[in-house]
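Can you read through this structure? Questions will come right after.
Note that one protein chain of the assembly has been removed; the remaining protein chains are unaltered in position.
For clarity, chains are labelled A, B and C in written order, and residue numbers in each chain start from 1.
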Amino acid sequence: MVKRALAIILILITGYWLANALAQVPFGADKMLVGKYYLENVKDQTGAVNAVTAVVVNYRGFDTLGEVTVLFIAATGVAALLWRKKRERTAKSEGSVVLQTGSRLLLPFIMLFGAYIFIHGHLTPGGGFPGGATIATAFLMLYLAFREYEIPHRVFEPLEGLAGIGYVTVGLIGLAIGGYFLFDWIWQTWQLGHDNIGRLFSAGFIPIIYTLIGLKVGTELTGIVDNMVKEPKEGGQ
Amino acid sequence: MISAYYFGAISLILIGLYATLTKRNLLKILVGLSIMETGVNLLLISVGYVSGRTAPILTEGATPQTAVDPIPQALVLTAIVIGVATTALALTVAINLYEKYKTLDIEKIRGLRG
Amino acid sequence: MMQYASLLIALPLFSAFFVPLIKRAGKKLILPYLTLVTLIQTGIAAWAFKEVYTTGKPIIVLAGGFQPPVGINLYIGHFAALFVLIIAVVSFFMAVFSMKAIDVEPIDKYAMLFLLLMLGATGMIATGDIFNLFVFMEITAISAYALTAYNKTREASEAAMKYIILGGIGSSFFLVGVALLYGSLGTLNLAQIAMIASKMNPAVAQAALALLVFGLAVEAELFPLNAWAPDAYQASPHPVTVMFSAFVVKAGLYAMVRIVYLFKDTPAFMGILNLILILGTLTVVIGELSALRQTNVKRMLAYSSIAQIGLIAVGFGVATPHAVDATVFHMLNHAVVKALMFLAVGYVGVTVGSPHMENFKGLGKRMPLTAFAITVGAISVVGIPLFNIFWSKFKLLLAALQVGKTGIVALILGASLVEAVYYFRLIHTMWFEEGKGEKVEEELALGVIMLLLVALIIVIGVYPEPVWNLVQKAAADLYNVANYIKNVPLLGVSL
Partner (left out) sequence: MINCVQCIEYLIVILMIVSAIFAVEWKDLLAAVVGMAAVSLFASIAFFLLQAPDVAMVEAAIGAAMSAAVFIFAIKRTERYESEGEGTGWWVRW
């Protein structure tokens, strides 16, 4: 009880202190400095209509590369830590008929929707991360519906690596063509799609990178789910 | 007087911190961490909000003068993904610990001294 | 040409993503591949080092070709060039050591995590953007979590869990700090933050800096948040322990100091320095006292390493040019010495079974080379003249005396005394106590690495001048914020 009271007091002090500091950062006021630059130049410099996407993929591309890496590390770490010689799925019962039929029917549509989200990342809200997560949900549903189901590992593992390699390669091509790592060579050097702003074929390498990210996020999240579902076989340590 | 969103964000951070500091069940602690992360994300987004402006998607009708700050949104996108990555890894370690100790109570998981 | 320094980031990433394809070709190839990649990384780092130190100008890498406050830049100045080189060299040595020390499956995942840990530390030191720093910190931290738990023993899982919980709290704090900074300044670029730092409300600046310091204290192993460190050092695979001690901590400390020094001309600075001084002093005291009662040598070294980190933090807390020089020198020396000692102790652990004190009895007869390496390292840490750490401790003492902080002098001397007690006990155990066991044939490659590091320790100890000159440049890079701002080609969006 004493510990709990201490913790509550500590937390209240922290909260008071935080609130005091935050009171100097007025809510709803215009605090933009770099942000204004982004909003004004985003269409010319990147061709994307969605400024957030442009910031994520173009201006702060290093962050996104790092973010993809973090997810990759997590997937790798999960696979490394749950690695056993023999593993199997231990679900006791199949999903209901509704779930099975529904997941079979919906699978292509969910995948299509995920693909739509990440291909249109530069026009509408969304992008590689929610798109990839949507694709992963489709596989999650298959895992829930069927007792024996497993993803095709021989496809997924190399695909995950290849998508990552693709991302870095796009960046390195930028280094070779434009002189800067992660340089948007399609938009700024080749100037493709300049008269097309606001439509699908524009925004330089954003759709390419978001497709790669979508594939990578989808395969990685599916891999995490797969590793979590399978339990070690008896005596298989 | 601070705004409702600031209040909500700080409350979430504090509730999460409380759970991580006082709970004994590992999964509960991770739930706490997760809530804390949500709070931080809400805080970042509210810092970037400008009252009366719209989302930073510059289709017809939206100009740079009527959009909110895009940077915090980009940051939060990154932070959410990082959060879920940490959570997945943490849960994996928790599963490993459960296999070894058959409990999630941290008072009973004490292989290392100190 | 300068932009090719971005390969420092691109190469480890590319190679890590490439590992699944190598695995197809055969599991045996993975560790040699790892060694090859780290060797190439060392080459690139050496090129960057040469470039920076001959031209005297930092390498600025612009990601995506956007100028700094708009895009993210890497800033490879004198400090970053030196430490990126250290990171690459230590990683190369550890990749060689991994071939001997790692036999737990799955090797391919180990190789990926290893590369990404190296990448994360490199990025933390090189980046010039505060949120990018957070991303690289998370890369470092998450790969460190996974590597800590890699052995899949009870202790490893427990240590990793501690690390994850503390790391999660730390990263949340860090992000709140970033939110406060961004909310009041509107920029994330470190140079621009430094430029307009004085416009910030001092109360907010203090709160933000305190949050950032607490967030980074998890990586930098400062007192209230370093409960994970001894456990993780003890339980992780031996090469990973070396990497933790040699550069992961250093990256955290560097990031903390870089951010705090940006606010050098603001009223918030003194308060934060006092916070760092207090945290550092507590770290030293608690680390040294805990080291005294350990029976596991690896854990003892871990506490000793933590105490040295505390000393480094204290040095940065003094924050005069001389103190910063001495502290950076100490960072370098500590990286060399602790790499040597953890390597040697890990090697003993691999050959004998566990790095428990029992196993070190009579080690001088069984593994003379390894025992010699440990002895040199121990003598050096204690601060005997003619070994490298003597010079850095001595210069730190002088710097503390210069500003009249006698408390710090007493702290350094006391810490050295306690170190002498437990390290001489270890040396006594190794050379003068009878132990059982056959003489062990020592591996050639590891022997060469250990001798190299020993030679480095003694050379720096006898001729400190050349290294001291390098270090002074590196420290100036850290301390001279005005120069830092000038070197980053900021776009004029100050509006």
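In this text, a contact is a pair of C-beta atoms (placed from the backbone, for glycine too) under 8 Å apart; a residue touches a chain by one contact, two chains touch by 3 or more.
Small disclaimer: the values here were computed from a predicted structure and weren't measured.
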Contact residue for the chain not shown (choose from C:Leu62, C:Leu166 or C:Ala255): C:Leu166
Given C:Leu29, C:Ile196 or C:Ile286, the one touching the chain that is not displayed: C:Ile286
Of A:Ile11, A:Leu33, A:Ala115 or A:Ala136, the one touching the omitted chain in the full complex: A:Ala136
Absent-chain interface as seen on chain A, which is shown: 3-4, 7, 50, 52-53, 117, 125-127, 129-130, 133-134, 136-137, 140, 221, 224-225, 228-229, 231
Residues of chain B (touch criterion as defined above) contacting the omitted chain: 4-5, 7-8, 11-12, 15-16, 18-25, 27-32, 34-35, 38, 41-42, 45-46, 48-49, 53-57, 68, 73, 76-77, 80-81, 83-84, 87-88, 91-92, 94-95, 98, 103-107, 109-110, 114
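Definition applied: only the chains that are shown with their structure count from here on.
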Selected pair, greater C-beta contact count between A-B and B-C: A-B
Geometric centre distance via CA averages, chain C-chain A, whole Å: 30
Rounded Å distance, chain B centre to chain C centre (Cα mean): 28
Between chain A and chain B, centroid-to-centroid distance (C-alpha), Å: 16
Contacts with 2+ other chains: residues of chain C: 131, 135, 138, 142, 145-146, 149, 152, 176, 182-183, 188
Where chain B touches two or more other chains at once, by residue number: 13, 17, 43, 47-48, 71, 75, 78, 82, 85-86, 89, 93, 96
Chain B-touching residues of chain A, taken from the complex the two chains share: 3-4, 7-8, 10-12, 14-15, 18-19, 22-23, 25, 27-32, 34-36, 38-40, 42-43, 49-52, 54-56, 60, 63-64, 66-67, 70-71, 73-75, 77-78, 81-82, 123-125, 127, 129, 198, 217, 224, 227-228, 232
Sites on chain A touched by chain C in the complex: 17-18, 20-22, 24-25, 31-38, 45, 58-63, 65-67, 69-70, 72-74, 76-77, 79-81, 83, 157-158, 160-162, 164-165, 168-169, 171-172, 174-175, 178-184, 188
Residue numbers on chain C that touch chain B, as the complex places them: 131, 135, 138, 142, 145-146, 149, 152-155, 157-161, 164-165, 167-169, 171-172, 175-176, 178-179, 182-183, 188, 227, 230-231, 234-235, 290
